[in-house]
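Mind looking over this structure? Questions follow.
For this depiction, one protein chain was excluded, whereas all remaining protein chains were kept in their positions.
Which chain is which? They are A, B and C, in the order written, and residues in each are numbered from 1.
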């Protein structure tokens, strides 16, 4: 079973040289720490930055330099600032190659819910709806089950949707799964030490298992 | 009767302090020469400049600094460059207070034709269609009659239109006329030495003459 | 040049009235018009509709207007980080319209570009699309459904820039640019507060983010607090 860093580490393998990547809040943010040296990627922060660098050294925080999670950050040589409208322009125009974000629920048809729990939480969708509606390549990083032990990989989302038929891949503490164009979670890899049965038990939606399912390499 | 500079001089009186103004090619360009010192106006050139200055001194021409007529120009303190899309954005958003342009024909309902003579001339509309479709305040600077001696102030345009019901005022070598919301050329002023009959003879569209028509003051 | 400078923030907001709609720049607490917000609080203008990406925190940014119950309706993309907001919302004291962040920015931008409506795929198939017109377009071979979203109509846009000149030209610093440009061009009347107000000619005309034609009033703000919402740092290697 993977911890948060393990999930991030596995997702980092999906990041290809030359990619522009948007990382959501939470586990996705950790992915940046595991991108191998030789792989050139540019991180987009939708509040208006391409080329997000690491956190600043203590004492060097700049209130005018934050990421979409409102964290103080730094730039890199070749970074560029732009306004929010152009930022979502490049997202809609599919110039961002990969979007990695968290989710509360994912359905077997690729629907995703991650912005609202009716009666409980009303924080808003931020940029998530724009990202999932436009990105060609969306990976969800999340726990396989919620705190109540219920599967988050469902036949159909129960929470208000963020986007429809958009998620392509899911990485959880248990497994890597693709969502097939015709629907269904296709199991690709097991986390180290995790059995097929564990994954079956944690997946409420249609799980497709074909042939031997290897353990993931990290 | 006015010459081109006279027409420009009369139009300059319509330019108010604090206006952003777009000047078309030809007579409108000359208007800039007659704006009184105390009147602060900013000239917009739709290829991407606010704050157009005079022509450069000989030897100081810069190929990267031209106006919409492709003439070498200069900037002024406070000038700003922007891209063509934002330039027409500010035009559509009605931030430009006054547009002055030439015309081949104007109709008594405010229609204007100035971009095409079928079978003869196909230069294109450039920015004129955008300007006339958006500007709140359009003054046409032109000769009252064409080279064949035919009136250019018509009941209806015969040439392909540039825009509909948009011209508010016309200044010619003979007269200043408003176009009324309900239609018709309302005569406001005569050019020095020009008689009402001369204007009547040169105006094919509905001419409205009420009360005494003063000679224009220049 | 046309001089857009006003004496101070009070003169700048003199004609903002109860019940008006305001665009307010900034992302979180980054790049917010601190002086203008403080002046609205001081003047006690009420029943405002605020279009802003966030609602500030409890005791800063738009949170100050919420504290004093001056906001009737909030149009935003993300309103976490604000307990008073949540309280007013759950008590029905506050109307809220949540809008995807890109849609929010583009609806401001559309106003500045004189485009009455735009098409965006954000929110298709979700509750955001309820009651809205959708339409399919094929672009570069991909057919997709889009929502028709209308440009925002705001009486005023309140923005914060880094530097500005008296002709109204604005320059922003780093990610404090965020929504400020789209709102500066999108407001019917735009008021800009700047950290440094300079004379025309001092800003490089090649590198101005918002041309002065979009700005109606400009003044130099005071005592910028520039609060940091999430101070994240790394340790120096010793």
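Assume a contact is a pair of C-beta atoms (placed from the backbone, for glycine too) under 8 Å apart; a residue touches a chain by one contact, two chains touch by 3 or more.
Just so we're clear, the structure is a prediction, and the values are computed from it rather than from any experiment.
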item	value
Omitted chain's touching partners, listed by label	A, B, C
Residue in contact with the excluded chain [from B:126, B:155 or B:184]	B:126
Residue among C:151, C:183 or C:228 that touches the chain left out of view	C:151
Which residue of A:18, A:36, A:54 or A:214 touches the chain not shown here	A:18
Sole contact to the chain not displayed, among C:35, C:53, C:101 or C:173	C:173
Full-complex contact with the absent chain, from B:36, B:54 or B:214	B:54
Missing-chain contacts mapped onto chain C	106, 111, 113-121, 137-140, 144, 146, 150-151, 153, 171-174, 177, 188, 204-207
For chain B, residues in touch with the removed chain	45-49, 54-73, 75, 81-85, 87-89, 91-92, 111, 122-130, 133-134, 160-165
Touch list for chain A against the chain that is not drawn	18, 20, 40-42, 44, 50-51, 75-82, 85-86, 88-96, 134
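Convention: only the chains that are shown with their structure count from here on.
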item	value
Any chain in contact with chain A as well as chain C	none
Relative to chain A, chain with the most remote C-alpha centre	B
Mean-CA-position distance for chain C and chain A (Å)	28
Whole-Å separation of chain centres (CA-atom averages), chain A against chain B	56
Chain B: positions in contact with at least two other chains	none
Junction residues of chain C - those touching two or more other chains	none
